[in-house]
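Shown here: the complex without one of its protein chains, the others still in place.
And now, chain A:
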Amino acid sequence: MKNTQIELQIKVPNQTRYLSLIGRISEELAKQLQNYTGDREALANHINVVLTEALVNAIRHANANDPDEEVEIRITVTDEELLLQVFDHGRGFNLESISATAEDSQHELEDHGRGLYIMRSLMDSVEYYPVEGGNVLEMRKQFR
């Protein structure tokens, strides 16, 4: 059974100026994760990075840079895993279309498209699917 230890819900305007606030909150949270046996400083940076990437996708692609929109971030910590969710209220986007993977040397020098690759590399799973009133980008990391 999954016992929820921490659940955080944050709503911010659809503006990139809030990235650093969310980054700081997520880093502080990562340092509190008792069940994570790995390097917590590295994990804190990874969570900061993946949440930043997910938020930028929501702000720019899903919510089309509309400053009057908002994005919602939900961080859930259970005994077994960390769940990060970023909700948008937009038309959504094709997750694959924003990716020009760094795995492929042909794309090594693209200016854009590393976000999804970074999220997939640092988390165990990344999914994007429609929910009522918008979409959610969901990332999970197991504590092993």
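Basically, contacts are C-beta pairs under 8 Å (C-beta built on N, C-alpha and C of every residue); 3 or more make two chains touch, one makes a residue touch a chain; residues count from 1.
Throughout what follows, contacts and distances are computed from a predicted model.
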Per UniProt record, name of the chain withheld from view ["Anti-sigma factor antagonist", "Response regulator", "Simple sugar transport system permease protein" or "Heme exporter protein D"]: "Anti-sigma factor antagonist"
Selected residue (touches chain absent from view) among A:Asn14, A:Thr52 or A:Asn135: A:Thr52
For chain A, residues in touch with the removed chain: 16-17, 19-20, 23, 42, 45, 48-49, 52-53, 56, 59-60, 102, 108-115, 117-118, 121-122
